[in-house]
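Before we start, here is the structure in question, set down as structure tokens.
Every protein chain of the complex appears in place save one, which is left out.
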Amino acid sequence: MEQLFSLTPLIPVFPLLAFALIVLWANKNNRLSAGLAIAGIAISAVISWVVIFATLASGHHVQVEGWSLPVPWLPTGTTVFNIGFAVDGFTAAMLFMVPLVSTLIFIYASEYMEGDSRYARFFAYVSLFVFGMLTLVVADNLLLLFISWEIMGLCSYLLIGFWFEKDSAKKAGLKAFLTTRIGDVLLFAGMLFLYSKTGTLTFREIFEPAVLHQLATTTIWGQPAAVVISLLVFGGAVGKSAQFPLHVWLPDAMEGPTPVSAMIHAATMVSAGVYLVARMLPLFAVVPVAALQWVAIIGSITAFFAATIGLAQNDIKRVLAYSTISQLGYMMIGLGLGGFLAGIFHLLTHSFFKALLFLGSGSVIHAMEHGAHHVGDHHTDPQDMMNMGGLAQRMKKTYIAYMAGTLALAGIVPFAGFFSKDEILADAWHQAGGFNFGSVAFWAWLAGTLGAFVTALYMGRQIGLVFLGKPRTGLSEHAVEPGKRMTYPLLVLGFFALVLGFANVPENVPLIGNGWLHHFAGMVHESAGVLDLEALPLNWGLAGLATVIALTGFFGGIALYRGHQAGQEDPMVKILGRPLFTLLKNKYYVDEFYFAVIINPVIKLADLAAKFDYDWVINPIVNFVGNTGRWISDISAEFDRVVVDGLGVLGTARFFRWMGKELRYTQTGQAQNYLLVIALVSLSLVGVYLFGIGF
Amino acid sequence: MAEQIIFFIFTLIVLGGGLGIVFTKNLYYSALFLSLTLSGMAGYFVLLNAGFLAAVQVVVYVGAIAILILFAIMLSRRMMTSTEPQSNRQTWLAAIVSPLLFIALLVLVLQINWPVSTAAPASDYLLLLGMNFLGSYVIPFEVVSVLLLVALVGAIVLARDTSTDTGREG
Partner (left out) sequence: MTAIPLSWWVTVATALFVIGLYATLTRKNAIAVLIGLELMLNSANINFVAFNRYTTPNQVGGQIFAVFVIAIAAAEAAVALAIIIATYRRRTTVDVEDIDSMKF
């Protein structure tokens, strides 16, 4: 059994191999590229299943304590820094979700992206991406996690800006990268502090009670180290999981192809932030309340406000984007209130139904584009819900699947979202202890419950606008449901949206109560001893309230919008009042605020720095130095020409020529003259000699 | 005493002859004065106990070389009777340099203490000469003989009358 775990490092390898093969070899052949990518993820899925099976069979030992494979990697003086792989119940649960959802999305994408000129490149990028995600899930330490975090960030940038001919796509890619970068810097700072305080980045080693205690008692900047590090790490999660205030990149990221939105911005990458917080939860919890309450607060704000924005958006993908942001907020609420299982349960279910919804929206958009082609209208936006309508008749399978996803998202029993969302709200209520206005947990519960209403409302709105009623434009009139590869994955995901909730029904429910996931994955932080990991019984009152709210919102939304006519004003305007509606439509003007307060000043500063460089200081100095050098060398050249050449070289030649001219007259050709010279010289020599000896 | 007188007489002959050579305008007379000088030299050699050398001097120098010069003069007849001044352009400079050189050399040589020996001259110097010529100095002796042969042949070749050559191999 243990040997099966040694397959774990292989899980990320196959998509990486697919990436390399596509890039180096198969990039001209579209079908082969898609095939390689799908094969890569499928093999990973199979290996993941083997590992999950091994985890199931190993029981408590692995599920809670985990199996690990440390790899000594970087010698650091007298010690060695390890990276490595680990599997426990939580990892196994993630390994169930990630490869399965990714495989379905890859299959979907192989039809969705058909006709694109960079088809093969797309599959290379997504293969690299899923390599990153799988590595993140099986990593046993923060460094390897961070590396895969960054790989995913890169792929996100590449994929958002995949259609880089569009200016909006380019900008969106850059926005995503830079915004998450802020989070990444915070995360890295947290890692640095953590390493300097404890000398390790491996999860199991950090969560030793002794180490946790040390982190709780030593301080950084006056605060307990554990709190500071946790908040920095949470900063990374805020960026990656698009929480307020770093949420601004996710709606713009919808510029990327829809499979990208489904995979990266619904199912996997954005959930990496939640995964990180969940993994590091003991660190958050070791100093009670301090760090965790911020998680809950940010999560609550995000959950509620993102939902309200979604209410006023017309683009089908934008609605889903804000919905994702909002649901991630719910997960943060769950984790922030110490509800480890609540958070990760919602993470798992959300990935399934959000991927489903995005892929469904992709099918709708494809259908609309088909209709546009048919009608010859290429100006109408195929993504605008106001241009859709009546698609239920034309896209039956897609409609059924989409409905399943919507009901799951709205949290209507027995769909998955009900169980996971309810768990979070129950945790919040339990911690708040009822109507306790002074408790963060209460406000979280309130935000979550109101948010649930709004969520159901905007999803009802979406169903009403898109699928029900009559077609409002030629596009939707002539929409055609896409082929098998795009429809069947939806149905598979829909199935999971329906049944996944039953993986963790609280135990007090008769017949189906099992608390299975709680036992399997929810106890991994047991050894740290700082979390309350008890499973809560189902609170029937709350559950009933939640269901009522959800149903009201959902049917209310449908009712409002199923009869919507083309050109009519949005009914929301009347209900909310124009000012509020405009505020929501413009996303609370957060982007504009950032532009004015941060981005423009930074650009101005950059301009200033550029001026400093080019015009005022650096360049003039460089030019001056250059000119001086030139001038010196000119002088030196002149000197060389006049003195060295003229005087020295030529002068010497002239001198010798003159000497020769004058001396030639001594060669008379007459021997007697020569003899006389000899006589003269001898005379002088003798004279000198005699003079020398004192004569 | 007697020697000094003899020495003095011979000096007169030698140096007088020398001066005569220089200051005579007639080349023939110069050659004759040369013979006189050379004969005086023979006398010197006798005074210096080198009788054989005296005989050689007379036979070779006077008897051959001086005669040869006379013949050469006679063969270039026109010169014999010319009355042009025999001095050339550098006469004045030579006239200054020569006495100076004489004085300088004299001073140079006379201030050295030559290691004079008071031994008696060899009585059998002829025997010694013979033994040296064919003993220690045999190689120069033989070489000189070759040299004389070369000079003989060379002189004949150089001085022959090429105008009478008929172009045949001679």
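Note that the chains take the letters A and B in the order they are written out, and that residue 1 is the start of every chain.
Rule of thumb we're sticking to: a contact is a pair of C-beta atoms (placed from the backbone, for glycine too) under 8 Å apart; a residue touches a chain by one contact, two chains touch by 3 or more.
This one's a predicted model, so the numbers in the text were calculated from it and none came from an experiment.
Undergrad: By the contact criterion defined above, which parts of subunit B meet the unshown chain? Give residue numbers in ascending order.
TA: Touch with the absent chain occurs at residues 1, 3-4, 7, 11, 14-15, 18-19, 21-22, 27, 30-31, 34, 37-38, 41, 44-45, 47-50, 52-53, 56-57, 60-61, 64-65, 68-69, 71-73, 75-76, 78-79, 84, 86-91, 94-95, 97-99, 101-102, 105-106, 109-110, 114-122, 125, 128-129, 132-133, 137, 140, 144, 147-148, 150-152, 154-159, 161.
Undergrad: Mind listing the subunit A residues that contact the chain we can't see here?
TA: Spelled out for subunit A, the touching residues are 664-665, 667-672, 675-676, 679.
In the analysis below, only the chains that are shown with their structure count from here on.
Undergrad: Quick check: in the complex, which residue numbers of subunit A touch subunit B?
TA: The touching residues are 672-673, 676, 679-680, 682-683, 686-687, 689-690, 695.
Undergrad: Which residues of subunit B touch subunit A in their complex?
TA: 88, 90, 93-94, 97-98, 100-101, 104-105, 107-108, 111
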